[in-house]
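Read the structure below first, then the notes.
Of the protein chains in this complex, one is absent; all others appear in place.
In this document, chain identifiers A and B correspond to the written order of the chains, with residue numbering beginning at 1 in each.
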Amino acid sequence: MPFIRNAWYAAGWSREIGRKLVARTLLNEPVVMFRTESGQAVALADRCAHRFAPLSRGQLKGDTLECGYHGLCYDATGACVLNPHGDHSVPRAARVKSYKLAERDGIVWIWMGDPASADEGRIRQFPQFGSPAFASVEGYLPVKANYQLISDNLLDLTHGQYLHPMFTNPAGPATFEPSSDPDPDTVWARFMRRSQYPNKYFQFLGFPADKLGDHRNCMRWNAPAVMLLDVGMTDVGRPESEGISIPTAHLLTPETETTTHYFWAMSRDFKQSDEALSKQLLEIGVNIFNNEDKPMIEAQQVAIGNTDDLLSLKPVLLATDSPSVRARRIVLRLLREEQPSMQVA
Amino acid sequence: MPFIRNAWYAAGWSREIGRKLVARTLLNEPVVMFRTESGQAVALADRCAHRFAPLSRGQLKGDTLECGYHGLCYDATGACVLNPHGDHSVPRAARVKSYKLAERDGIVWIWMGDPASADEGRIRQFPQFGSPAFASVEGYLPVKANYQLISDNLLDLTHGQYLHPMFTNPAGPATFEPSSDPDPDTVWARFMRRSQYPNKYFQFLGFPADKLGDHRNCMRWNAPAVMLLDVGMTDVGRPESEGISIPTAHLLTPETETTTHYFWAMSRDFKQSDEALSKQLLEIGVNIFNNEDKPMIEAQQVAIGNTDDLLSLKPVLLATDSPSVRARRIVLRLLREEQPSMQVA
Partner (left out) sequence: MPFIRNAWYAAGWSREIGRKLVARTLLNEPVVMFRTESGQAVALADRCAHRFAPLSRGQLKGDTLECGYHGLCYDATGACVLNPHGDHSVPRAARVKSYKLAERDGIVWIWMGDPASADEGRIRQFPQFGSPAFASVEGYLPVKANYQLISDNLLDLTHGQYLHPMFTNPAGPATFEPSSDPDPDTVWARFMRRSQYPNKYFQFLGFPADKLGDHRNCMRWNAPAVMLLDVGMTDVGRPESEGISIPTAHLLTPETETTTHYFWAMSRDFKQSDEALSKQLLEIGVNIFNNEDKPMIEAQQVAIGNTDDLLSLKPVLLATDSPSVRARRIVLRLLREEQPSMQVA
């Protein structure tokens, strides 16, 4: 299955991109990223036009990137601006592709499709990252699975009961509540636990084990795989505004058909300056995503083989699968719209 | 080449299968095995019907196996008996394949073909494993080679002279004696050393280096690759019943076309309670099979590439190859009988 190209994907955290070259394969294309001296983030094809050496093996010279093999230099638009050899003439074809980037909320977004249709208004917002009301921890993990297997995981949070000991609840898995959104490209997956004993995670956050509470996990998905999880906890029956809020970003960017860049960030609106808590939350996130979700999703990819189309294998579907099935159908529709001539199964 | 499916294959040693889930790929199919609380061995497809997560990542709850991803529970027949979500309705299609098992002589046998034709009377017997007259040591090794390359190895024991220093004999390799069996699906390969100085192995077993003896190695093969090696040693010219007997089982189960599960067990009818000797014999077996046979067989697989049909490469054949060639032809005949429409080279 091809990738949606006309979309904004997370290429990295803003703090990752600086004067050190960052090489990352995105949607099967090798990309090199850096910042100009004035701080502008740049993304170029990571393949010199001359001999196809990775430009990420070269070095920045001011705002130009010098190939580490034979010294051709490219500017931030991808144009070769220096051939250091002979009469220094630069062949007209000596240029590499440059990609549109946009920085918002500490995220570097990349547009891999038709530059003419790159509309920054379509970038999803994560205002918690810039807000003093929130403190955030963030992580990255490479996953050996198609990105849609990870969206599936995130759109069915009942798995917390089975996969994540910290989220196991004596009363059973969270309850899935269907919900819809006026935007046809947005999917919500709402999982509620009302009047349940809090799980280990909330005990860790200071909620007493013998007290009941209302716990919500509301996942918002946007194509191709930009997700925001709204986590909250209140006393029983109290409005959300009284409780704590832990908005968590899950940004999935395909590397190849069977590997994915998984960026996540967990914010909180309490104890914002408690750095020991930040450290513990980071450890919890790393443990859950790297040690519990990732092995299961990768085992799933192995089980289904090379296919990137789970539904073609006719899985048994439960009501809790409706958000992930809807998300997969939106991806198919967007692919057909983008590539009308392409056969999408 | 496909695998013979209507046959009993060794899935594991009985002692391996318990309340801990065992995952093993057999004939290209992922299988999970466990025992019910009453001790019944169970084998199910290791792939949840819901999202294809390996069930071996889940856990046993009584006699049901709970998927570790979203909690669907399967009974020993492979039927989903619990959907823990929503209205708890279980989709009709929610079931995984279950495989017929039979336990005999400490071996768990699995039937991967048409369940209707699973005839336990066809299971080969290894009575030495249950008999007080014998003590046994057993091992398992994964081999990166097609199972028939391992049968070939075992059906031409002249290799002992070259591959196994412990079996090298100053008088040269063992003598191959053609023999036949009334059963058209049984192949015998008999290798005799009469009046030879004993080799290091028999010296290890206590036979004096300066004494002559009769040494027999008689391999019995049954399709697809269930083998029993009758090893014995007597004084020159004496009947077998006077000597020692070391019956050894070699049970080969394909994992994939180019990888095999190799189960072996070496029994003896002397010094049955000598545990130091058992330990030494285990070490000898592990050394010979893992360090001497396995590298050669794997190198052979590399040399012939991906093919699983050695004979198609036109090897030069010697008289000593007749048992392995006969075994390969029986496999082809059984494949054609089982899958008449299939083109078998």
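Here, a contact is a pair of C-beta atoms (placed from the backbone, for glycine too) under 8 Å apart; a residue touches a chain by one contact, two chains touch by 3 or more.
Just so it is clear, the model here is predicted, and its values are computed rather than measured.
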Per the whole complex, from A:A49, A:A118, A:L157 or A:A174 the residue touching the absent chain is A:A49
Contacting the left-out chain: of A:I4, A:I17, A:A43 or A:C67, that is A:C67
Among the options B:A23, B:I244, B:L282 or B:M296, the absent chain makes contact with B:M296
Where B:D156, B:D214, B:E255 or B:D308 are the choices, the one touching the absent chain is B:D156
In the full complex, chain A touches the hidden chain through residues 30, 46-47, 49-54, 57-58, 66-71, 80, 83-87, 91, 93-94
Listed in rising order, the chain B residues that touch the chain left out are 152, 156, 158-159, 161-163, 172-173, 175-176, 295-296, 299-300, 303-304, 310, 313, 315-321
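As a working rule, only the chains that are shown with their structure count from here on.
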Per the C-alpha means, the centres of chain A and chain B lie apart by a whole-Å value of 47
